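Structure record follows, encoded as structure tokens.
Below, a portion of the complex is reproduced, with chain positions unchanged.
Labels for the chains are A, B, C and D, by order of writing; each one numbers its residues from 1.
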């Protein structure tokens, strides 16, 4: 996942979201609104919330959701050791069936760390 | 999902089904037969059955199954507003983890609507 | 599930909902509000929406959710033949792992039919 | 799970199956027929098939299905060491979320072994 690939991921996500919004009824729009609000600062900091979203996405095995939260974790300043412990809990709870997703999660994380190192 | 891409989807599905049938034992063949019969006219019309299959596929998060039922819903004359309400129930029951699949579902639906408009 | 047992189910559900609302933040309250709105009359009639909720609940294998939608289907005047076809699609999509839930779904439905017959 | 409790489990299962068959349409009846045929002697012996059904039930976390296959494994002469290795694979693949089901699986197995010892 090079910077280009992350931009590509974000661009495709944005493009598809526009199709969703074009068709969405009020219920779907409200769901998307709830979704964007849930990870904001509250009793728990955004960093913890993104880790919660990441682990939930790992045990439910959704690559797109995992990649999104990996990017958000990087933006929120999660350290590699913290991310790995969170993923480790997801692996343990969700079992070896999560391993292919864990691999792709760490591949994305690795690319982000390289970029951060370059910047 | 251009018309070409739908034809491609159907062609690949057909090709793989032939491999399945080449290896399938009686049990698997009977399962496939049950599957094709389940969505036929009965106490419920095919349109409702396809919506049931679509929502079940969305909450279980299977892109191939979703795309198949999206195509079938279009063939059965489901209206956009009906499809969106059904997807909205799937989103609510299945949660934000279904969103990437919802995006691809509506992308496919959008392509089919454009084709229908062209025809 | 005698009438008493249905009343008991509803009473326990109500009691637990009160605990939820006592602790719920705005996000959870809005989610519950979305949930109650999703099954109302729209492009699709409530009857179809309840069948969608039922099949989604069956393939995700949640007994409480199934029982709730079974009761709602009965209230919306779903016929046995319609309900059985919807459950049959859920069984086919979700597999034999749904059978214990299918059994309890039809047990509840059977009790409701006896009550309706008595009334 | 004393012998009485196993008898109770089987009796309840039988009772609910009768309700299912009272309402079932042809599709559901055929599904149940396929289900009973799938575990019969074939290229694989019933013992292996029951272990396959058990592990599938464990990773999908269905207590009733697990108990059923535990009873069948005992009837097919599966040894404790074999059963435990199969469950261990299910635990690894499915993760710690399967542990409560693993506990109940081994509780049932333990009761069956005591009965077999008594007989």
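Everything below uses one rule, namely that a contact is a pair of C-beta atoms (placed from the backbone, for glycine too) under 8 Å apart; a residue touches a chain by one contact, two chains touch by 3 or more.
Only a predicted model underlies this, so the values are computations on that prediction, with no experimental measurement involved.
Sequence-identical chains in the complete complex of this entry number 6, based on the file rather than the 4 shown.
In the analysis below, only the chains that are shown with their structure count from here on.
Separating the CA-averaged centres of chain A and chain D is a span of 38 Å.
If you average the Cα atoms of chain A and of chain B, the two centres end up 27 Å apart. Centre to centre, using the average C-alpha position, chain A and chain C are separated by 32 Å.
Counting only residues that touch two or more partner chains, chain A has 25, 27, 31. On the side of chain D, the complex with chain A involves touching residues 59, 91-98. Those residues of chain B that touch chain C in the complex are listed here as 34-35, 38-39, 42-44, 48-49, 51-53, 55-57, 59-60, 65, 79, 81-82, 84-86, 88-90, 92-94.
Remark: chain D residues 25, 27, 30-31, 34, 37-38, 42 touch chain B in the complex.
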